[in-house]
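Missing here: one protein chain of the complex. Every other protein chain is in place.
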Amino acid sequence: MKSTRILENRALAERIYLLTLQIDEDLMNKLSPGHFVKIKLPDQRLDPLFPRPYTIHSLIGGHLQVLYQIVGKGTRALSQLTAGTDLEILVPLGRPFPRDLGYPLALVAGGVGVAGFGFLLESLPQEKRKETILYYGASSKESLVRLDYWETFGVTLKLATEDGSAGYKGFVTDLLQSDLSERKFKSILACGPMPMLKRIKEIAANSTIKTYLSMESFMACGTGFCKGCVVPRKGGGYFHICEDGPTFLADDIIL
Amino acid sequence: MKSTRILENRALAERIYLLTLQIDEDLMNKLSPGHFVKIKLPDQRLDPLFPRPYTIHSLIGGHLQVLYQIVGKGTRALSQLTAGTDLEILVPLGRPFPRDLGYPLALVAGGVGVAGFGFLLESLPQEKRKETILYYGASSKESLVRLDYWETFGVTLKLATEDGSAGYKGFVTDLLQSDLSERKFKSILACGPMPMLKRIKEIAANSTIKTYLSMESFMACGTGFCKGCVVPRKGGGYFHICEDGPTFLADDIIL
Amino acid sequence: MTWKIGSLQLKTPLILASGTWGLGDTILDYLSPEEIINSIGALITKGLSLEPMAGNPPPRLLETPCGLINSIGLENPGIEVFLKRYYPRLRDLEVPVIFNLHGTSVDEFLKLVRYLEEENIRGVELNISCPNVTEGGIAFSQSPEVVFQLVKGVREIFSGFLIVKLSPVGPVLEVALACKEAAADALTIANTYPAMGIVSYEPLKVIKGGLSGPAIKPLTLRLVSDIISKVTLPIIASGGVLSGKDVFEYLLVGASAVQVGTANLINPRSVIEIHEELKELLLRHGRLLDKGHP
Partner (left out) sequence: MTWKIGSLQLKTPLILASGTWGLGDTILDYLSPEEIINSIGALITKGLSLEPMAGNPPPRLLETPCGLINSIGLENPGIEVFLKRYYPRLRDLEVPVIFNLHGTSVDEFLKLVRYLEEENIRGVELNISCPNVTEGGIAFSQSPEVVFQLVKGVREIFSGFLIVKLSPVGPVLEVALACKEAAADALTIANTYPAMGIVSYEPLKVIKGGLSGPAIKPLTLRLVSDIISKVTLPIIASGGVLSGKDVFEYLLVGASAVQVGTANLINPRSVIEIHEELKELLLRHGRLLDKGHP
């Protein structure tokens, strides 16, 4: 684990926060889009017992940013930390997003699943950004965060909300599906809740689009030590999400 | 448990804090010097599992104040809370200091054991304060806190530090002992670490001074539910510190 | 909704566990009579013995990660004093009161039960599982045969509701089957787990006692689930319940009722909060309870 300091921990929506951590250049050079980080709460309390994993959201300004949502006690405790607090982190974990993404590219995000696409877009050259559509869905308008930031990349942004308060009313996967007939995507990269990923796998099954899904599960270690974070592998056996993923070719896994 | 709000949580020394809680008049009227309060940390984390007990330090201004020292994870977590945070407390717990204290009165405090004497002095009429000596010992000058506050009562303040950085160099019990020959105390009320209490019991054993000791132990409930916080009773059996105490006649207990 | 443990009807499935609400003399300081009647299905007394017991010398408590080691040693005023001084006020609460009994021999247990028959007390929980006494207690739980004799003996003279509180260690299944055979009405699973902790180094103080609290819930949930699949007796779960979710999970694996213990120490009003949470969970997910045990 490495020591780092909180520079900012800001609420973007009722339960969504943007955490900014100070890191040195050495570490920065090791990070690629798709990597994740484990963050240990800075106290001796043993509940929650395990540091939680978060995708690297952005490296802008040489700081490591994490975009997270409060869902339980670990994320709630994280949200209460203030600037200046020292933290231990374990990073980089997991494998980066695949390097062979084809364009036009569809990025599909459900909720804070959008996080990792920040770092990805930051790393792409302008011409590839232009060939990228970001499908971004959430429950309601308030939970669609950092829209200004997403717009700076010059990507096409397509929004969906379940309550219709912004963008298309319904699921982001509906948007994707209706676009598939017109647009000739070469790749899809999706991150979000399991029902969304399942739906995308179905949608893409009939196409030749290379489809990647970024998976989540509870992680005890994040380092491949425990063998607990598995997803069934086509053809038998299991992948370990933390060491073989978290991003997988949809065809390789059974959801 | 009752809901309350932190008005202030201020460091007085490296590891000693003064916590100010908002309470209503109704509750205030139920409190007497010597009572204690259990404070629950305001989150869902289960470690530490039990709310910690603290003596009521002061009621000045209609606020409930607690003077506490960081010794472990519970007190450390408490020290990190900020003004505006809502807390649950259970209060009043225990029995007040005895009402039949005789004067001249010696108050003997080791470290944050001094806490409860604030509320006591606040409740005493001026003429009784004048007949009170507060013996207050700590490891060093920095750990002798709120000296201005103690002085406002017009009591005689006698300080001791182990390193001699303020007042007498040595234990506060030495001070008390050497005074016993000159002064005719009617009562002693002492609060502090076990070795100090033992020493006071010894010192007072040869006198007719009514000697009260305020005891501590780990408490699971503080309400008499668990029967875990015992001190052996002279004549057999046990007292429960939380319901029969925390303050006992030295003669009644076996240390 | 009504709750049943065999023939016993309860208003809620929540029971205050033995030894975690004192002798009951101060419970009204924290809960109103209405709250008690509406939230609590039954009350189980502190473990009671024939003679008064002073309990163990300190240290009696140690907090461990998400748990509590206690070694109270069954401090209690004895059955007679309890019946005279403490019971009347509990009876007036109009919630079933179950007597938790501690004997060091079959004979002592029988004597205790006779007192209750005389007073027309209808509920008993035999504590054969206390880890903190040198005689009786958990020693019984090592021998299914002895337990059988004990329960059979009590059954012969006691016509009320007869619960046996098992230890989570030892031959638990065999003991459970022995209770069934001896015609117990229900089992409480389980008492605390034998544990040890170092209280301080200088002077060196250790505590050996029973572990309770959320730390043990995954263990007792498993035990309850395992026993339910093998013994056809109503099971009352006891272990680590802090929230309505915990209760719901015990009900899900098939428990008939659930005891609240250590939670009462953390907050004397826990049971009220647990009851509120449980009601909400039952509304949202209650149908899961009808689907058979996972």
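List of remarks:
Here the chain labels run A, B and C in written order, and each chain numbers its own residues starting at 1.
Here, a residue touches a chain if its C-beta (ideal position, glycine included) is under 8 Å from a C-beta of that chain, and two chains touch if they have at least 3 such contacts.
Please read all numbers here as calculations on a predicted model, not as lab measurements.
Considering the whole complex, the hidden chain is in touch with A, B, C.
The missing chain, though absent from the display, is touched by one residue of C:S141, C:S225, C:S256 or C:S270; that residue is C:S225. Across the entire complex, the residue among C:G19, C:G47 or C:G67 in touch with the chain not shown is C:G67.
Looking at C:L31, C:L50, C:V95 or C:A215, the residue that reaches the missing chain in the full complex is C:A215.
Checked against the hidden chain, the listed residues A:G102, A:G164, A:P193 or A:G228 yield one contact partner: A:G228.
On the side of subunit B, the interface with the absent chain consists of residues 46-47, using the contact rule stated above. What subunit C contributes to its contact with the hidden chain is residues 62, 64-67, 69, 169, 171, 193-198, 201-202, 204, 206, 208, 211, 213-219, 221-223, 225-226, 240, 249, 252-253, 285, 288, 291, 294. Counting over the whole complex, subunit A has residues 1, 40, 46-51, 88, 90, 217-221, 223-232, 236-238, 243 touching the chain that is not drawn.
Criterion: only the chains that are shown with their structure count from here on.
No other two chains have as many C-beta pairs in contact as B-C.
We define each chain's centre as the mean of its Cα atoms; on that basis subunit A and subunit C are separated by 47 Å.
In terms of their C-alpha centroids, the spacing between subunit B and subunit C amounts to 36 Å.
With each centre defined as the average position of its C-alpha atoms, the distance from subunit A to subunit B rounds to 51 Å. In subunit C, the residues that touch at least two other chains are 65-66. Shared interface positions of subunit B, i.e. residues touching 2 or more other chains, are given as 46-48.
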